[in-house]
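Provided herewith is a single structure, encoded as structure tokens, for subsequent inquiry.
With one protein chain removed, the remaining protein chains of the complex are shown where they sit.
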């Protein structure tokens, strides 16, 4: 795809070459995210960070990525006070807000809302999550993390084994990741979930149609035993009809150091789209893994910053100007990457 | 008036020369709002964007205008967490907050609150809306839009015919606009509303005392038939005693393309302070007008940015420095103006 001036609404937009392009630009952003250098390439540009469904981490991550390119952020963090709550159409909201900024990130609980908004927007829009539908930057940062972690272990995405664990029915991060992985070759999928939270059939069919192997199981130990990547998810209780229903599935699969030691390969990478639910009744990913160097969950969120910087730089066509407007950081920093 | 260091609290502050001054400065801001050039004239200056009554669009518009001049924005978006909710006076709030910023925009639901705040503030304050009372930047952007649209059609504000439609009783945008229009000559006002939502008598008397013609009617077709400008408003349900009462007036007057074609002059300009209520029971301005080039509602919100930039530049005395600190935009942009 041509990124310049385009919306990022769904992972369906990307082919493998696009992904490589995003990853290469993301790599070039590491010195900035890592606070070795500062760039001012977007100085004077404004991001409209429109989170009509509240969020802290994704909102701050996008805002931070924009700031790291030198731009300013205007944002909203709810829907109650918005014109949408007074009966305004997405068309109107988009026409108005796109007059204020150079790019927009939008989150809204309604599936398809961001695409409807983008159709009327006069500036590029990135989907920051539209309900159970899509959250493409999450899928890209997950894939980027898989790519980096496997390379570090001398492996590749093609031919890898990945175990997806937990609520595979409602977890949009898993859905979008499956679509992106389908672009690669001969992956072995291990889908570990209770039957009621299985990955929807359409996703399974697409994966198989792309030539990958799929095994479904409700046995955690069996599913993770040959995995290069174990991707654990939280039960998406907000998508269930009732909290009680969600509670039935919490804590069914618990990854911890003992399970890891007994059943995983050495160097099996553990991922999670976060937040992980650390309350006793859930605890799908135990804190005793925090010192395990293969726990990649915080490298995932760090990677989110460079992936989002890359998307911004690509759609605003400044990739080749980033370094030219840069200088060394002059304050105390802790290294992260 | 002398703008430098002064508050902008009410449209009563302006005479016709002041308005021309604001409009001339607003014109000079178009290249920046249109992302052709970037200026850093207010780099290092801080706006306190204090919305004690929540708002998305007005808040973001002011913040964006300040950012486009190069400054930073600190803001608040509600009253629950504020010291005002713990019994603090406007005097104290103003003394404190004016120590943090170079200018303040304030919205609060209580009439007169912003003036009370401004009296104690050590920095210039712009009224961003104080309940049913005033919202001067909205009136200025409406008038600026009327001026630009009419000029485009070879007409002038003097001698024009303007139809004001809908809730003329509670719509503060209409009230302030009427005051500003009174400064011009021989305007024909067509006030179209149900009797219960008529423009308050004091406004009508002022308009007539300034030599303008006023005709009141509850017949939409008749009222708009000779209009150069049709200014439609939403029923301000939040100002009614009950939602049920407001509902009685929703949908009484519906502008749509069929009505426009049958009853309006060619090039009649359609305006609305937004948000328009697009729900079926209201729908005062139909989406089938969206492709009508005379629908000026999004040019209104775009104009809001340059009007607010102009007010900031005037009160902070940087009008003559804006261009000197400017450079071309170096990222992808969509043209807006």
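When the chains are written out, they are named A and B in that same order, and each has its own residue count from 1.
The definition used in the following text is that a residue touches a chain if its C-beta (ideal position, glycine included) is under 8 Å from a C-beta of that chain, and two chains touch if they have at least 3 such contacts.
Computed from a prediction, not measured in an experiment: that's the story for all the values here.
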item: Candidates B:26, B:45 or B:143 - the one touching the absent chain; value: B:45
item: Interface residues of chain A (partner: the chain not displayed); value: 35, 38-40, 54-57, 59-61, 63-64, 67-68, 70, 72-73, 77-78, 234, 274-279, 282, 287, 290, 297-298, 301-302, 305, 329-334, 336
item: Residues of chain B in contact with the chain not shown; value: 4-5, 41-46, 48, 72, 74, 76-77, 80-83, 86-89, 91-93, 95-102, 122-124, 315-318, 321
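Simple rule for what comes next: only the chains that are shown with their structure count from here on.
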item: Whole-Å separation of chain centres (CA-atom averages), chain A against chain B; value: 39
